[in-house]
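Let's turn to chain A:
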Amino acid sequence: MMWQSTLPLLILLSALVSGVAIFFVSDNKPILRKTLNFFGAGSCVGLILVMISGVYQGQVFETRLPLLPNMDLVLHADALSLLFVALSGFLWLLTTIYAIGYLEQSPNRSRFFGFFSLCVFATIGVALAGNLITFLIFYELLTLTTYPLVVHKGNKASLAAGRKYLIYTMLGGASLLAGVVWLKALAGSLDFTATGILASMPHLDPFHLKVIFALIIIGLGVKAALIPLHGWLPSAMAAPAPVSALLHAVAVVKAGAFGIVRVVYDVYGVEFAQELGLTIILAVMASVTIVYGSTRAVFQDDLKRRLAYSTVSQVSYIALGTAIAGPIATIGGIAHLVHQGLMKITMFFCAGSIAETLGVTKVSQMNGAGKRMPLTMLAFSLAVLGMIGIPPAAGFISKWYLGTGALEAGFYWVLGVLIISSLLNATYFLPILYAAWFKPQQGAWPKEKPKGRLETHWMLMLPPVVTALLALSAGLFADAQFSPLNWVKLIAAREYGSEFVSILAASSQQIPAMWLALGAPLLCALLLVRKQMQQVAHWFLPLSAGIALLAYAISGQGSNTTPWLFFGSVLTLNDTTSTFFLLAVSLWLLAAVFAVNFVKADERKVRFCLFFLLAMCGNFGLVLAQDISGFISFFTLMSLASYGLVVHFDTDEAHQAGKSYMQWAVLGELLLFTGLAGLAFGSIDPSLAGNPEQTYPAWVIGFLLAGFGVKAGLFGLHVWLPMAHPVAPVAASALLSGVMVKAGLLGWLKFIPFGEVAFATYGSVLVVLGLFAAFFGVLVGVTQDNPKALLAYSTMSQMGILIAAVGVGLKYPELWSLLLPAIVLYAVHHGLAKAALFLFAGMNSTLTWHKYRWVCWLAAALPAAALAGLPLTSGAVAKIALKDVVERDLLMGTVLPLTATGTTWLMMRFLQLIAQKQPKKVTGQPDVLQLGAYGTLLILVTVLSYLISQANGTWANHLTAASFWSSAWPVLLGLGIYFITRALPAGDINVAYTEAGSLVRLGAETLSQGLKLLKDEIENTSWQLPQRVVCRQARVVGLAMAAVRSLMTPGVLFALLLCMLLLAMIAAR
Partner candidate 1 sequence: MPVIDVASLLPLLIAIPLIGAIFSVLLSTKYAQVLIGLLSALALVLVIGLILVNLPSVDTEFTTPLRYVLAGWEAPLGIALSLDGFSALLLSLTVFLVTVLTFYSAFYFAASPARVRFWPLWWLLVAGINALFLSADIFNVYVTLEIIGLAAVALVALSGNKAGLTAALRYLLVGLLGSLCYLLAVALLYHVYGTLDFAQLAAKAESNPLSWAALALITVGLVLKTALVPLHFWLPHAHGSAPAPVSAILSALVVKASFYLLVRFWMEILAPAVTNEALMLLGILGGTAILWGCVQALRAKRLKLMVAYSTVAQIGYLFLLFPLLMSTEEASASQLAAQQQSALAAVSYFIVAHACAKAAMFIAAGNIIHSLGHDDIAKLQGMAKYMPLSLFTFAIAGGSLIGLPPSAGFIAKWLLLNVAIDTHQWWWVVIILTGGLLAALAIFRVLDQAFIKPEQASDHVAPDNWQKVPVAMPVSGLALALCTMALGFNADLIIDLIAIEGGE
Partner candidate 2 sequence: MTQALLYGVFGIALFGIGLFGVLAIAHVVKKILAINICGVGVFMVFIANASSGAAPDFVPHAMVLTGIVVAVAGTAMALSLVVRINALEKPEEGA
Partner candidate 3 sequence: MFNNMTLSDSAQQEADLPGSVLLIIGMVVVAACLFLAMSLVQFQSTDQPLVTLVVSNLEQSGVENPVTAVLLNFRSYDTLLEVAVLLIVALAVMPFSLQDTRLPFIKVSEPVERSLVLEAFLRWLLPAIIVTSGYLLWTGAVLPGGAFQAGALLAGAGILLLLAGHHSFNFNAPTARLLLVVGLAMFLLVGAGVVLSSGIALAYPVAMAGMLILVIEVAATITIAAVLVLLFCALQIEPLGPQPNRVEKEKHS
């Protein structure tokens, strides 16, 4: 059919014609120009849609024009090209909108938009190119059409940038041309074919092919900004924002990356390239670029330059994915093409908007920008989180596949690269968010435009919001039918000739009501956008928790399977999750009720509600999620949202705690990422099925233990916990200590194959660490004079017991069936009791002690006693249930009872502090809602442990004298110790860490000072050439030192841990 051979051409022409036409429109006729622009972009998108639907139906689109003898100009629409075409076309439309808003008053607009369209024309050509020479033609055309855009401003900086850009790209172009011609001479026509064309030509000299590959990669690497060919990119920031957006997100860098994909897959063929040993070099190059780009980004204060270096780093993910031969990594790499495009364009849009609206171009000027431009910054934040690879955003999807793919191909070190890069990403991106959202504005904005009804011109606002939402949904609905990921899977399937069906094909909803539990908080969070809704925001908290409780009440056990959400989401209610959910939902509800009046009066009401609701959603979700991606997504949502709760009061202490919390949370995420990637790979690879020893390699378990250990407060990784828990508002503290800390435990329970495999070493380590923490928490806790801090240490201590129990489970798989209910029971007991204590501590100052002295004492002592494990309390039940099982383990069995002694001591100390802090005089009414919530909680503390299924029968055999005694003597001992010892100074291991950190910092600073001195010394000498060399070296070393400095304590620790785990991994193999 005719249209099949003309459609690709038409798509090209839609960009070309409008571009050419725009040149002839005078600058005074904006309407005509805009019409032309939109007509071009719109028709392009329309035609692309037609083509996509055609390709989906299996039609072949190809335009073939004779170009040279034996060499045609081929435009071919295959799955890969469509992906890129669709991205370019769509982003063109958005960028056009943006650019019209951005350049409203600037001169030479017709020229700008003309070249802009031509640039898109070239990009589409690159995408649709069906052979190497067509690719080359459009690739070079792209260079030419971009140049006027780079120098558009016509000032010195942009001209210098333009020159640099040209020098790089021209050199690259020459190299590419040489490579292509040579290859053509060897191999003839270079039509792209799915499995590569060179593999089938056995007579070629491998040496030649290697040299050609090098030439071509150098050519493409310039645009893809591979090190050391990246120099032009940061200077090209001199261009206007829409150009940067397009350059970085779609056109130029992607053309390079896309070319690498094409050459490796469709020319050389990935297997053949691997045989030649080319992919490993490319992978190393890409990895170096990733790390280098991120490192440089950390030191940029100019926002756009920081983004530019980020691009240098991120684009190499694509090359990396390509270089790691294997279908999964391929998916990751190519998906990143789209994902990075969406996210990076959002960032540049936002950076441009901020610069245009506020005149802010530096990171250091961004304090408080979130308040002034909330929507823009929200879009920026979404993109940033995605870029770091926070699940479930788009960037995570790519990294996930890259990581799994690397494992599949045996490139373990790639995981390290990914993690280091993510860490660096977080290092340079999160401070921006922090400054924008959590720091107050400092002085007036440099060049603020008058504020209208909206925060800025709608044309500047709409595109980033749309792209941010797309980036989010690309991750959220990763496995949906039309998601980029699914499309990429199709590409990979064709490339490797295998199929990648989603594991979950069918959708089934057995407990549909649970969606309500997850949806209610999210919906309420969304409603917060409206001003009217913000008035009543405080009621949203109990409302959504109540809905969740209701939903839980009407749901039985069962699963919701949703293939299009994440990588296929599974939400399950079974014995364990049901109990945890009950715990979670009741605590959230009670805490929400407790918080209502506090929130109502708070100045940061909306922020608190937002983070509260998001954390709630995350918590509910992670309890229910049974699949890896779903769990980690909700887990992350909860972790990040809690940050807002931790720093709520905006005090220095809160920010310090928040920082520590965030650092550790990110670290945990990265450990988890590694562990889960290993886990996912183990479960994907069919050859390993049925062999748990190989499905769950030791290193994977190690990473999982450490990753969730951060959240669970595993000793050594607990540092954030005692800082973060006390500083939050009371309700939040209660939730943090009561339920959120259990998320780590839940993660272990869900993903470590307890009962199937024994990991004796890990088990022993956990037992030792857990028990040590149990006592350490007590010892440090009793020195605190803030009751909330004391409670936080108590949480650490209690979690230690749970961790030790888990350790026993790892050591003795056969005990697991008995151990699981005991652990759950203990967790529920601790959650309720600890939450009650926190609430009480928060309520303390409003209580009318003088009137209801004994009631108050009772209310305080009851949960304390429960926690201490006084006979007949829930604590006793839980402890005995645990003790019965863990007695097998000598250490645990011996030491466990003693923990009660410590807890008793601690609780006595708590009561003492409470008593000290009771108010002399209370003004105003006691808060009825708080009292009600607390009362309800007390009832739950008393009875819930007896009611849940895990407690079945345990309390019956606990009513014996022996057991009575066994739970009583430690408590008495504890009381004794309490009365012997009194006030101790406050302190924690964190102090030691800080000390160590400042030592490192001191060392680094000394060294860099020394280097600076050396540098000065050299600069003062007269020799020219060597001086420059030495200076450069000194600078590099200085940078490295600065990097060490900036990583700070968690980083150092992290690196140590990583090394150890990797050692373990290697040893285990």
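Selection rule: all candidates are chains of the complex that A comes from, given by their letters.
Quick notes on this structure:
Just so we're on the same page, a residue touches a chain if its C-beta (ideal position, glycine included) is under 8 Å from a C-beta of that chain, and two chains touch if they have at least 3 such contacts; residues count from 1.
Keep in mind that what you see is a predicted model, and the values were worked out from it rather than measured.
Here chain A appears alone, and the candidate among 1, 2 or 3 that touches it in the complex is 1. Chain A meets candidate 1 in the complex at residues 23, 65-69, 73, 107-108, 111, 133, 136-138, 140-141, 143-144, 147-148, 151-155, 159, 162-163, 166-167, 170-171, 173-175, 177-178, 181-182, 184-185.
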